[in-house]
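For this view, one protein chain was removed and the others were kept in their places.
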Amino acid sequence: MKQQSGGTKINVKDLDLFYGDKQALYKVALDIHEKEVTALIGPSGCGKSTFLRSLNRMNDLIDGVKITGDIMIDNENIYETNDVIKLRTKVGMVFQKPNLFPMSIYDNVAYGPRMQGIKSKKELNEIVEESLRGAAIWDEVKDRLKTSALGLSGGQQQRVCIARAIAMKPEIILMDEPTSALDPISTLKVEELIANMKKDYTIVIVTHNMQQAARVSDKTAFFLNGEIIEYDETNNIFSMPKDQRTEDYVTGRFG
Amino acid sequence: MKQQSGGTKINVKDLDLFYGDKQALYKVALDIHEKEVTALIGPSGCGKSTFLRSLNRMNDLIDGVKITGDIMIDNENIYETNDVIKLRTKVGMVFQKPNLFPMSIYDNVAYGPRMQGIKSKKELNEIVEESLRGAAIWDEVKDRLKTSALGLSGGQQQRVCIARAIAMKPEIILMDEPTSALDPISTLKVEELIANMKKDYTIVIVTHNMQQAARVSDKTAFFLNGEIIEYDETNNIFSMPKDQRTEDYVTGRFG
Amino acid sequence: MRKFKDHLLRGCLWASAFLTVAVLIIIVGYIFYKGFRLIDFNFIFGDYSPVGHGGIWPMIVTTLYTIFISLIIATPIGILAAVYLQEYAKQGRLVRLIRYATESLTGIPSIIYGLFGAVFFVTTLKFGMSIIAASLTLTIIVLPVIIRTTEEALKTVPQSYREGSLALGTTKLQTLYKVILPSAMPGILSGIILSIGRIVGESAAIFLTAGTVAAMPDGIFSSARTLTVHSFLVTQESGDIELAAAVGIVLIVIILILNFLATFISKRLNKADY
Amino acid sequence: GETAGNDTGSSSGSKATVSISGSTSVGPLAEKLAEKFKDKNEKINIEVNQIGSSAGITNATSGVSEIGMSSRDLKEEEKANGLKETIIAYDGIVVVTHPSNKVKDLTLEQVKQIFTGEVTNWSQLGGEDMEIVVVSREDGSGSRDAFQEIVGYSSGELIRNAIIASGNGNIKTTVATNKHAVGFISFEYIDDSISTLQIDGVEATAENVLQQKYSLSRPFLFVHKEENLTDAGLQFIDYILSSDGQTIVSEAGAIPVK
């Protein structure tokens, strides 16, 4: 496949990943397009999280992980740079379980910018407000910015997590099952948020929820046993999958 | 409301519950019928878990919980007995996150019976096999009963949790979002299991997943802010709810 | 039968706790009973004299010096070493070996540490018998305690905090300093408190390295006598149990104050403590 | 505030410090001597460290301390290192028992029989019918060496189940809490928690030692290397040997040299 000029934000080729001796990804290749939402679906243990975490090199944290192949972001090979900090600043991440730090809401959102060296109170205030607004949670928390973030409900915490990621002004946001711990209302809010964020960010989201994938994403990749079985427009994946296994999976007949 | 003879397994009246000063349940009243699946739905924080945990007195573990009102199981007031152990043997529970003990699969399932004083190896073997079969997981684990339960996948773990509960030969099984941590395939398996178990057990299940509630339950109760807004046949709740708020919620318009 | 076993075990739990508390009360009670008579303003704040019971102010000051210096050196080294073992090093044989060695060394009698200190710090490094030589020796003694407890504390910090922070483009160091250490603070603190106990309780390692000069130290290069060494000498040579106990009372009060301070400071440092 | 005054202006550079370390039994006496000496010589500071005879001798050899204190004689190897010894006082050793013990007088031979286990019951010595519990000092201790030499038995002959206590204080506490016990301590630590025995009818007093009627005693030593001894150190030794110094020695319960 020829690279689409401008459109391709992330280009993955021939990605093999091993946990020690155990191979978790097999020759994964994928083009992720700018300012689109790409959903990764597949049964548990198929390697979705593993793949997602390769994109911002979070797998570096795990002992014994070996990676071969190329991941290019904006045409730069992320495994050839030494500047992981810059990479992770550019590629934000939201985890399955809201993982706010035991600090105030404000401090959570200001955490990244502060670590970047921003000290000015005014500037920080602006970033915090803007990010919380961006994550559609500003109104709910604006009066309690200085209280512990752990006092928020799960859905609120997850949106603050998104705000925390946005505060770094990333270009790409990775989300690993961001709503699986949330109730439907909160889920809906986060989904709306994702739809909105598409304007500004390239989003990659792992989800177990087929409806969610159908609702929020432009493209969907179906993983199975560490391989990408099918990758296409979301509509196609759900309405006319080419592979029998994809069809079985999305219709819930799989297993 | 007059008690329905024979059919009513759990009868809750006027249940108020406080965490310290904060009231979490308001005058909850509910009849749960024998050998049916009752689903509890409602937005996050509405008190579903709190209610569920009142039914086997797990809330006793939390400091400062005050409860008034009656919960009758088989016409006995469970808050008037001192034998909580007997109550919990009769009322099994499966939690949101699989919480197997760090022991072998066998020891996990045999845990309850052993605590009941059953020592005979033969008897235990029988119980373990029967329970694992009952939880539709026997074939997957029969060759590795002596290995650590924590090595199983999430879906497998959750089914072993169910087996562990079944091993106590309870009459009622409470489930608090038993599939929210699982992938669709595992979820499907657990749902099938629940449908099967209905023959033998009275099941109360909390779920965030409307489809799931619709699929597995006979009756559904909709909670909001600690109150039961509506309680009816599941079909009615989803197709012709009486309360506007229920309708808003089940159609996803709520919030 | 099962009920009976439950009752039996519950009984054991209560009995053990009761026993521990009883031992605590008896020992502390005994020390107070024996030593209380000697405590007065002059005893605590007076200068030492070899005749009579003497004042113990110089020993109080020396004790505080040794605690302070040892902690100021051992705490950072111990914490950072634990950080290395737990957060940086590849978990494997080497780390396990280091851990095993460290643990085993907690069982070496302190007199051997003392002799080592006397040869290494006092003679070879030419510190002479001095507070600094003793403090460095004590540092080595408490290092394993701090390392081990800090490691346990680091283990309890959820992995999600680390990932959350690193995913924001922070360095490991920033993550450590801003998120991990604050969360691990309570565990680290209990290690420090145990260390204070160990430092304060030490005698053999100290009198071989700091000596027993019963005068106000001029500085950390002076030879001096700590409270515990004082009570050791009195017990050993004159058998004056009342005096040893009186010194013990002062020690208990000092430990109480220090433990309180340590808790207080860690609460302050620990922004995580909402 | 109070302590700053007591610091006797140590910061003034002219002050000389004499460091002394060694025997824990010589230590208290040395401290008392030093205190009186410092009152007279404002410019000299004396540091006394009680860390055991061997450590003191080692320190004197290595130069960590100017003077070492020893309650035992120097070994040949130690003398070979060029150490000089000065006897600053004698220490009387007294056999002690529990105050309730009726036995008040023993012959030197009986003492030997007790400590070598030939006699194991107080009734054999005219006391109650009860077992004797022997308490001795640790091998290498100066008092024990002297005691054994004078009484006439060797370490190997000491009764095997003897309690070994470290230091005079521990012997005293042990004997004071056990009516079966017998041990020996230095004159300095005699008090009424224990009872002292006469040997061959002679009471354990400094006078009797000086008149050579009472034989259980040993010297207290200061040891130094000639090249390490400062003026101040020399002054202190001279002071101890002066009559002023020897008066303090006898006040402290030890026995003057002359």
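Odds and ends about this structure:
Order as written gives the chain letters A, B, C and D; numbering starts at 1 within each chain.
Criterion: a contact is a pair of C-beta atoms (placed from the backbone, for glycine too) under 8 Å apart; a residue touches a chain by one contact, two chains touch by 3 or more.
The criterion applied here is as follows: contacts and distances are computed from a predicted model.
Entry comment: the absent subunit's protein name, as recorded by UniProt, is "Phosphate transport system permease protein", drawn from "Hydrogenase expression/formation protein HypC", "NADH-quinone oxidoreductase subunit K", "Phosphate transport system permease protein" or "Acyl-CoA dehydrogenase family protein".
Within the full complex, the chain left out of the display is in contact with A, B, C, D.
Of the candidate positions C:H53, C:R148, C:K178 or C:R225, contact with the hidden chain is made by C:R148.
Check D:D39, D:E131 or D:D192 against the missing chain and you find that the one touching it is D:E131.
Think of the hidden chain as still there; on subunit D it touches residues 24, 51-55, 57, 72, 75, 77-78, 130-131, 133, 138-142, 145, 154-156, 160-166, 170, 173-174, 177-178, 180-181. Hidden from this view is one chain, which touches subunit B at 56, 58, 61, 63, 85-90, 92-93, 95, 97, 99-103, 111-112, 115-116, 148, 161, 164-165, 168.
In the full complex, the hidden chain is touched by subunit C at residues 2, 6, 9-10, 12-17, 19-21, 23-24, 26-28, 30-31, 34, 76-78, 80-81, 83-85, 88-89, 98, 100-113, 115-116, 119-120, 140, 143-145, 147-149, 152, 156, 171-174, 187, 190, 193-194, 196-198, 200-204, 227-228, 231-232, 235, 241, 244-245, 248, 251-252, 255-256, 259.
We adopt the following convention: only the chains that are shown with their structure count from here on.
Distances from each chain's CA mean to the overall CA mean are smallest for chain C. Taking the mean of C-alpha positions as each chain's centre, the chain lying farthest from the centre of subunit A is D. Put simply, the C-alpha centre of subunit C and that of subunit D have 34 angstrom between them. If you average the CA atoms of subunit B and of subunit C, the two centres end up 50 Å from each other.
For subunit A, the set of residues touching two or more other chains is empty. The touching residues of subunit C, when paired with subunit A in their complex, are 90-91, 158, 160-171, 174, 178-179, 182-183, 271-274. Residues 43-45, 153-155, 180-189, 208, 210, 249, 252, 254-255 of subunit A are the ones that touch subunit B when the two sit in their complex.
Subunit C makes touch with subunit D in their complex at residues 45, 47, 49-51, 57-58, 61, 118, 122-123, 128-129, 207-208, 211-216, 218, 223, 233-241.
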